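Left out: one protein chain. Kept in place: all the others.
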């Protein structure tokens, strides 16, 4: 008993299936060995020696070459699928006699054995992180091999259950956080790249900055998602004003009134499609509001990642209701990157681009009648309102490349969130501050009129903020969210 | 924003469904209000304001009277079931064309909406503990209302996923553990009742005692299951020798060779049917073996809860192969409780009872051909071996009442566990030390011969321990496990 | 290097002083060995192998018999004293030429080598606790051997530095505190004995109860002093009303206005004479006031431990200004313990005893012109005010035995604390609520008049509380503080 109970237990397994584990044989196919162990885990053996088997399987999977991993996924897709004959029988049984018993039988038959396989793999210490990594790899394989999708469906279902918001822990990230976690914050930041430890410190340490992350108890040192927040005295119009190195924090400053979410980054590729951002934002709002009663508004400062590419597509159409000839001419100015350096050209472009932006958000829709902009879909889907367009909000290369420098603010107002969400989910209505709506040309206006009925609520009668911010100087960067197209 | 973002969010919900939440109206039916909120949680509203709604639902459920809770369960059973029409369509679709798409559609249709409902309830802080408590209540209601079972099936499925062994934390319980947890250890101990804090201390504090529990990250201060262990120099024959107050621990004593698991208790009624004991025992064996290399055997000291009642049933049969006339006469001695006080009567009874006990474990089976004894089913199912019968191992009122004082040891030997488990699971073979088998009468022997082929392995050629322990004095109590009939 | 660097280091010491450590020799005198090691610790060897030597010395001291410990203390007193010749020279040097250099030389010469010895002992892990225990033992030896006092003086000086309030940690004690610490709370409670774990729980767990302790980083699990607090809606008049088992806590109750310190207990005999109580009370007041803004007064409920014995002494005097003949007659009633059961006798006694109590607190003084009552000296010295006399505040055997049931409240009012303290420290003035002063007979009044000038401040013009509480029922127990006569 001196080595390890689990090791001995596994040796017991090995003795009984000598061929399985005999790695000294030259001709052993590692995937084949792995599939044998996987079958054992699903059998009665798994009940007796589950932890040991699961450890062994994960260890062996961990050293497989990429192609062998793909083979292993094929095994999961092909062999650990629901048994068709049994499922057919269960389906027929239910159709003949639909009751609790036949329903239960059907539910069992429809679940693929690999679901139980994954649950048993998770018996091993540290398995959860390895399964998340396994799915990240699977997603890559799926790109060229879409029939692996049922495997992904089962992992996804499991992860949705395991990573239920009730199990997530919100932790503040600051300068007393272990360096091993901060390392990951630097690596995972996907919106406004962190330029090393000094930049990181500027985002975490000042008294008017916050960062929060969700963690899962089984992924101890690895955040799932994090958000960076600036506490300010007003709605911010540009990212550079937030991130500039020269910024001074004065301790005695007035209490902040506005919390600005300027960057949200998902961290785990293997959890793609499992949404944490909505919960994270609302929980952080809840906690900040309690900590700092002076806070009155909770907004984002967000990028507009599809604006430029959308503009490229419509410039070629002949629809003059959206783009007059004069407009088209003005847009020619954009061909010379120097426009950004000259006040006059800026102004001319602004007059044309902002109404187009209003259209882009409110009227331009995808086939599923949702907005083209992924960031907009995320925040509007959460119940936020499009609050302000920020001209030259991000004049970094990225910001100009994506949206000619445009940024926007979304506002999270608890009294409106549900109404906004439902309008958006049911009718595609984009909740928008009145001054943005007033930018729409008549033709656009007609397009969105259905939605506007809902949107133009009494509460908005008086716009509380200046809807369009103007930034004169040359500034930088911007925010993306957990939105994927 | 001064109160709470979630509260305001909920107020937003309330405004839009004034009738739902208007509790000032005299005639409001609390269950009806709860069901309205529950529907809202499943609708798009749940996406926007899930955490707030879930909190409110759990709060309202928490103050319901027992009967109203039952009404709520009926609502879950009736209304949040799979939609029959859609399910029928999906089943037919699959039968016509069984492919990944139709399979996926069927899998979705077969899941009851209440599964998603429970997952969304878990958005609220502290929800997991409340859902576990909800199931405990549901189990009571189900006793008289079996058609609530589908609700339980869905909760059970969820809990199996959430309480996956990979998420459990093993923690040692000792005298530095918070009193709030120790309190629960006292309350939950189901095998050998803990007689207050002094008794507890005797079981936790001495250097030759251990206690370990599984915890779940979401049930912070509440153990799921715990096991009490004594470290000894030999296989213990009676519970009283372990638990006596007068016991002295000498620090300089010889290193222990044997870890005795003398009590395992499940703590959460709401997790009934989810098995932790198997994992707990094996993990504790693994950890103890690492910590204390001197440990060579890992055994239980276990009660025999059905022995006396089984004996009562067979006494009335006329099967003389099991019970001779002489035997029947001897058993009459048991009518006088004084037998326990007299050496001679003890000896006579022992000669008759031990062979019967061997039969009870090895040959007497339920309809499903598993042993009658629930503790035996648990340990044998885990792959342990029945190692020794302990005559007068527990002479407490409970021990005499259940089994005329009989206790047994089960041995966990890693080299045998899988073989034992498979023999038991596939053929009902009871792995038994040879000396116990040799107690069997010829007729019993014939009954178990099939199993014995498997059981009589080479390793057992030399019995390593004296198979039957004899205890002269009057001693006490014993161990039950997470076994339910 | 496999064993231990320190062990090898010590072996190095041993080799060079073989006779020191050769314990195999039958005739070795353990104290002599210890003194040799002690000399080594003070020599250059101590610089090279201090940690190892200190460990060894403490280990050897730990197993000494009581008498040998006493011998060791004598060694410290005799041999590790200041060198008289050098000290004399330094004193003369200073007198001849008093400057920084000669002052420094004198300061060095006056410090006993044992001060450095104790500091070096503290190099060993866990030494601080052992030194505290050593002083506890020394205090016992000193009772019969007062010339050990210089040893105690040096330890005391060291402890005053080490246990400086700045190093103490205030921790809340509640039901989540480790049982090993709670154990000690039960053992150390010196005022109102804790009757086991259920009683302890009643004092820690309810939402209107608090307990706080000071800990020192080097005595991890061992509190130095703790205070028990009840949060109430009014000034409490009796201890039983606070501690009764039947008490119900209602969560929705009105916010508390009064924090009552009803028990303070010192825990470490070895730290006797080092005062923590003053700091503890004020820190707890600070913290509670921050946590619970509804709290308006901070009072004690305190015993009167010398009242009865003082009364016995004055009954024999012939001073009729304090005790009239009629009074003396009434006091005869106290000979029959049944007075407590009868309303009428109670009333008669109360009329005589309360004015005497006022005198006892305000006018009866020790030779050093401080009050006779040790609890009074403690709280008044801290700057508190004597606020109310509680007739029948503690009718337990202890309460009746000490003070015929009398208890009192002291009030900590931050605006008065310094003035009260200075009046008390400089003039012996007892800060007293006006209604208690008005109980004084004219003769007593004359005695305290000097003090009253200070005490009768403007703020007291309107007594805020009813100064004398009357309790009808039979109740129990009471509070003592870290006051020793």
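We just call them A, B and C in the order they show up, numbering each chain from 1.
Keep in mind that, in the parts below, contacts are C-beta pairs under 8 Å (C-beta built on N, C-alpha and C of every residue); 3 or more make two chains touch, one makes a residue touch a chain.
A quick note: this is a predicted structure, and the numbers were derived from the prediction, not measured.
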{"item": "Missing chain: touched chains present in the view", "value": "A, C"}
{"item": "Touch criterion as defined above, residue of C:79, C:234, C:336 or C:418 at the omitted chain", "value": "C:418"}
{"item": "Per the touch definition above, residue among A:81, A:102 or A:177 touching the missing chain", "value": "A:177"}
{"item": "Residues from chain C at the interface with the omitted partner, ascending", "value": "1-2, 4-6, 8-9, 11-13, 15-16, 44-45, 47-51, 82, 84, 87-88, 91-92, 94-95, 98, 100, 103-104, 106-107, 110-111, 119, 122-125, 127-128, 147, 149-150, 153, 158, 160-162, 164-167, 217-218, 278-279, 282-283, 285-286, 289-290, 293, 295-298, 381-383, 414-422, 425-426"}
{"item": "Missing-chain contacts mapped onto chain A", "value": "175-180, 182-183, 196-197, 201, 221"}
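By definition in this document, only the chains that are shown with their structure count from here on.
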Chain grouping by contact, computed as though chain B were missing: A | C
{"item": "Between chain A and its twin chain B, rotation from the CA superposition, multiple of 5 degrees", "value": "180"}
{"item": "Distance between the centres, which are taken as Cα means, of chain B and chain A, whole angstrom", "value": "40"}
{"item": "Interchain centroid distance [CA atoms averaged], chain A/chain C, Å", "value": "60"}
{"item": "Shared-contact residues (touching 2 or more other chains) in chain A", "value": "none"}
